[in-house]
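Missing here: one protein chain of the complex. Every other protein chain is in place.
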Amino acid sequence: MSLETKKVNFKVFRFNAERDFLPYYEQYTLDVTHEEVVLDVLNRIKWEFSGSLSYRRSCRHGICGSCSIKVNNKAVLACKERLFDLVELFGDELVIKPLSEARVVKDLIIDKKDFWAKYDAVKPYLIDDIDEAPEVENLVSPHEVEQILDSEICIQCGNCFYSCPAIENNEEFFGPAAFAKAYRFAADVRDNAKIERLEIVNAPEQGVWDCMKCFECAQACPKDVNPIEKITKLHNMYFQEGIAKSNVATRHAYAFKRSVEKNGLLDEADMVLYAERLDVIKQMPNALSMLKVGKLPMPWNQPKSEKLDEIKKLIKSSSTVKF
Amino acid sequence: MSIPIYTYDAVIVGAGLAGNAAARELQKAGKKVAVITKLHPLRSHSGAAQGGINAAFSAKDSEELHMYDTIKGSDYLADQDAVAFMCNEAPKTIRWAERMGAVFSRTADGKIAQRPFGGQSEPRACYAKDRTGLTLLQTSYEQAHREGVLFFDEWYAADIIYKNGKISGVVAFNIRNMDKAIFNANAVMFATGGYARTYKINSNAHANTGDGLSIVARHGLPLEDMEFVQFHPSGLSGSGILISEAARGEGGKLLNSLGERFMSKYAPNAMELASRDVVARAIIEEIRQGRGVGPRKDAVYIDLTHLGAEKIMERLPELRDLAITFLGLDMIKEPILISATAHYSMGGIPVDIDGHVRKDNESFVEGFYAAGECACVSVHGANRLGANSVLEALLFGRHVGQSMAKDLDRGIALRPASLEDAQNMLDEMRFVLENNGTERVPELRTLLQESMTENAGVFRSEETLKKELVILDELEARYKNIRIEDKSKIFNTEMQEAIELGHMLDYARFIVDGALRRQESRGAHFREDFPARDDEKFLNHTMAYRDANGKIVSYPREVVLGRFEVKARAY
Partner (left out) sequence: MKKLKYALFTGCTAKESTPEQFMSTMAIADKLGIELVVLNEASCCGASHLQDYDDFLSLVLNARNICYAESRGLDMVTICNTCQLNEAMTKHRLDSDPALKERVNVKLREVGLEYKGTSKIQHFMYAIIEDIGLDVLKSKVTKPLTQFNIAPFYGCHNIRPTELHHDVNGGESPYNPTSLDELIEACGGVSVDYAEKNKCCGFHIDLQSPKTSNIMAGKALAGAIDGNSDWMVTPCPLCHLKLDIQQPNASKAMGRELKLPVLHVQQMIGLALGCTPQELGLKHHVAKVNFV
């Protein structure tokens, strides 16, 4: 057993808001070992070549969430990303950048105030009258703890948030980390503010219905929190709790059941009509252009699944919610 | 230049478990409180604690037994009144953390689950998988945040305002932009964490540079028991990153290059679950005798493969992940490489049970408090037991917060601050930014860390310690000749690292000096030239301060004994 090494070219993003108008890159060629992670290289560059290179870091083993950056556009925790893995993925040319260029303050450090504001917005704490001198703990079964689905291990690193395309294009959106946090408490049997919290993350433009289901968050998370799974669970909670507000997104979700129950397959036109209601007028140009090229089956040609009875029977026996 | 002066009832430095818990109590008591931290609170190193937090509440366990284990583990240097207080309050404290939202693992009947840990008679470590510290840190911050505590995150506390036996605030700068501020306060609490970062192989975060200790020492105030640094038996080879004691608690076996389960030689009864200092020395001894393994032969194996994938995934998922990341080894399939790593600071700022900082053996500093790893109460004595550190931080953090609120109610005068109070900080910043020498900070720091590991590490002797004192003199002289490249005001982390090195150099001397004077072996402090414990001469705490000439002067403080008789310690 010995230390393997590889030669890697690093291009490191540099910018100082105090001085620079535009960012620039510095290049370093270094031999790296199979034990080294990205943070080791940042430290070597700072300590051996350029003392002014700035980045956040603390725990160096993936638990404090400080050192999030992007390597070749992949959001990583610098202290948990093995260089050999990156070389295998991207080759020996690695570009090290801040999580978000738009929010950079200096080198790899960004201003995360939007991230923290959204963390705050979901009331990220257990809401309960706290017994300050309890003789016994709350009894919570292992099964009930499991329902939190490890969402409590989110370390607020921001990898998901700054990888989320909804955030990139809609600054109101709460983002995956805040949703995972909202879920962490909504799923905790000890919390007394489930409904209140669900209402916060139900807001149009900001809330869970604007998730575009790209799975970037699940991919970017260094702790396997799987935020989109929590977003789906939050969606489910609205229907389970019977508090889903009728809006285009909830009607759209329900319309799937409606359609499958009727045809097995989707009745696309009916579904859009049901979800959009009067707003369906917005969809007319699309519909017309589709009609022109034969993309909309006529109602009398609506395809149906074979053995539709079986599907209907299963929907009857297996449905767990009503809307 | 003008520096704003903010006024608070209480200012806390550090936002780990101790700082957050204290801040919440003060806020709830209606005090105006601010917390200064050089990280975001959720990035604090308390979050890295893996294995558990002790409380005696299982049927077969008792507070008494917890005390006994803690005192025995401490090699009888812990103050027994403080230990009794901690062990009695532990069950309530942990249940309180649970009530605030901590996500503990549970037993089948819904209670907080507990696991065995080294040096403990009963399974006593309450745990949240292998990320106990994370859920506790989050919970303490969340509830402090919920109460509306004001946090100054990414602010660097550079100095205290201390005159005539009284403290009146903290001087700090904003790491983001170098804005400076004076936090004038009736009461100040330090919760600044430990100092193991002064060693090359250590388990600590980059942030754990122990600044708080030397800030105190620079004012001529004493530090206590600084020679006691705990080396954890299981750091990952190379990086020193911690593999929790849970790995041994769950049944991990230590093996040398001959495949021998060598703990049978060192602790035939407790085996791998002997006290940390015993296991750490056994590992280093095996390596020194040429029975090390791994690419550098600087490690031994810990074998967990017999636990099976399911148990490892359920109880130790985080640890498995760490070994894969930093060694490329999967503990489900193969043994992993570990060695002793500098982990925990038993010594620190001397305080009484209520957190009052001692000025000397007779008196206290008015308005000054400390809790958590930076403090020496002392509940760990010469060696801390696993799962007692998060307990200390949370329990004493909260208790000291309450004690501050009480003292504030009784009345602590506010001595108004003035701009001159910022002078030390300004001088320090100017020196680091403007000094135009030839020495580089990273190089000096590496020399410090390597030499401390070499000369003041798991094994020490008069020879190595004297050598280290010479090295420290040299490094101190070279530090005066440093130069940094970064002159900017925004996130000048190079300046920060230089200031931190200054602190490390200052308190390293206390570690070495204390180790040199203590001509015995006790707990984590092992002198090869004095391998036995010497209760006659050294059953006392080391109090040390820096005199006006920068020389360290020390004097003993009596250990508070009590119901547990001082005995030989064997596992």
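Should a chain be cited, it is by its letter among A and B, assigned in written order, with residues numbered from 1 in that chain.
As a working rule, a contact is a pair of C-beta atoms (placed from the backbone, for glycine too) under 8 Å apart; a residue touches a chain by one contact, two chains touch by 3 or more.
Computed from a prediction, not measured in an experiment: that's the story for all the values here.
Colleague: In the full assembly, spell out which visible chains the left-out chain is touching.
Modeller: Counted over the whole complex, the chain not pictured touches A.
Colleague: Hey, which of A:Ile45, A:Ile96, A:Val145 or A:Cys211 is the one touching the hidden chain?
Modeller: A:Cys211
Colleague: Using the document's contact rule, name the residues of subunit A that touch the chain not shown here.
Modeller: That gives, for subunit A, the contact residues 72-74, 89-90, 165-166, 169-170, 204-205, 209-216, 218-219, 226, 232, 235-236, 239, 247-249, 252-254, 256-257, 259-260, 264-266, 268, 272, 275-276, 282, 285-286, 289-290, 292-297, 303, 305-307, 310-311, 313-315, 317-321, 323.
By definition in this document, only the chains that are shown with their structure count from here on.
Colleague: Quick one: subunit A and subunit B, Cα centre-to-centre, how many Å?
Modeller: 35
Colleague: Which positions of subunit A touch subunit B when the two form their complex?
Modeller: 1-3, 16-19, 34-35, 37, 46-48, 50-52, 54-55, 57-66, 80, 82, 84, 105-107, 109, 116, 124-128, 130-142, 144-145, 148, 152-153, 155-156, 185, 188, 190-191
Colleague: What residues of subunit B sit close enough to touch subunit A in their complex?
Modeller: 39-40, 42-45, 47-48, 92, 94-96, 98-101, 103-112, 131, 134-135, 138-139, 142-143, 145-146, 176, 205-207, 238-239, 241-242, 294-295, 318, 321-322, 325-328, 440-442, 484-486, 488-494
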